[in-house]
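The structure's right below; bear with me while I get my questions together.
The complex appears here minus one protein chain, its other protein chains still in place.
Right, chain A next:
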Amino acid sequence: MAEVAYVNASRVFPGTPPVRAVDNLELSVADGEFLVLVGPSGSGKSTALRMLAGLEDVDEGAITIGGKDVTNTPPKGRDIAMVFQSYALYPHMTVAENMGFALKLRGVPKAQIREKVAEAARMLDLTKYLDRKPKALSGGQRQRVAMGRAIVREPSVFLMDEPLSNLDAKLRVETRANIAALQQRLGTTTIYVTHDQVEAMTMGHRVAVLKDGVLQQCASPRELYDRPANAFVASFIGSPAMNLKTVPLTAEGARLDGLVVPLSRAALDGAAAEGLSEVTFGVRPESLRLASADEDGMEMTVELVEELGADAYVYGSVRIGEHPERFIVRVDGRTPPAFGQQVKVTLRDADEVHLFHPETGLRLSA
């Protein structure tokens, strides 16, 4: 059990120009916390994780585990277990040998190894497969063996790098829940890398969003969803993505086509202080609704309807200024509009808008 902290840690890959794969990362993870690192491909998630594991150098800053500086400690001395994306099971060892390997290296007596492996296997429903080689297992079973190998060691920190990306959709949902439950039960500090924002939102106590090696925001899933710190987080978290458009400001609020969204005094003052005539305006698909004929609203031409059963997502274009802009609106799945139809769209609640600085992308509204 241990807390983990990145203290201004950077990893710079040599090259021309050098790649700052992880850039001044400042992040601490509490003891027993489940932290999810999320970000688009190439954002430095794996690199950050591998720095913690000791598989990647820390070029600047430091890393501490349990308050101890481990920046220059080899992986062996860090008491960390890692689940690799490819699982990295030892192909010539049986499942039991794979799971017991670390204990064997540590010189734990055979009987005790067998007992611990059996216990982990029971927990992961692997008892039947203990004598098989990894080659003879399905993808989901291999994934569980990789988990088992980490659990058996009882490390102070678990690291997982996209452990579910090789599984099919159904198994992924199932395993997702199992991992979260297992972590709850073991209470081991866990850092979990994924590029799937659904995994991030459902599994983590807190979620850290990375982009180009820079930490964008680290907060609870709720907070991340309700108050994204910048336009990138706003667009990255949530599916389908938030509608984000740059629109002109007026004295009353933000002007969209046929609809002026009233903004709070604070937000307007904030924008005025920055001397902005435009803002990046964000609204989630579920914060929009179809308006009746006599209400104010944006005129939207329906281009695509995605029916998901209970809900439907309507993709359409709205003219803002000169250009048509794509908007996504969530509607009742039973009465969706048809392709090509003209509909009016309005906000469910004027509070559910997000405003960002059009250049820096930082959040304006409180």
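Note that contacts are C-beta pairs under 8 Å (C-beta built on N, C-alpha and C of every residue); 3 or more make two chains touch, one makes a residue touch a chain; residues count from 1.
As a convention for this text, contacts and distances are computed from a predicted model.
K.L.:
Leaving aside the chains on screen, match the unshown one to its UniProt name from "Probable cysteine desulfurase", "Carbohydrate ABC transporter membrane protein 1, CUT1 family", "GMC family oxidoreductase" or "Alpha-ketoacid dehydrogenase subunit beta".
P.N.:
Matching "Probable cysteine desulfurase", "Carbohydrate ABC transporter membrane protein 1, CUT1 family", "GMC family oxidoreductase" or "Alpha-ketoacid dehydrogenase subunit beta" to the record, the invisible chain is "Carbohydrate ABC transporter membrane protein 1, CUT1 family".
K.L.:
One chain is left out of this view; which of A:4, A:21 or A:82 touches it in the full complex?
P.N.:
A:82
K.L.:
Given the contact definition stated above, which residue among A:102, A:118 or A:244 touches the chain not shown here?
P.N.:
Answer from the full complex: A:102 touches the omitted chain.
K.L.:
To test your reading of the contact rule: which positions on chain A touch the chain that is missing from view?
P.N.:
Where chain A meets the chain not shown: residues 53-55, 74-76, 80-82, 84, 86, 88, 90-92, 101-102, 105-106, 149, 153.
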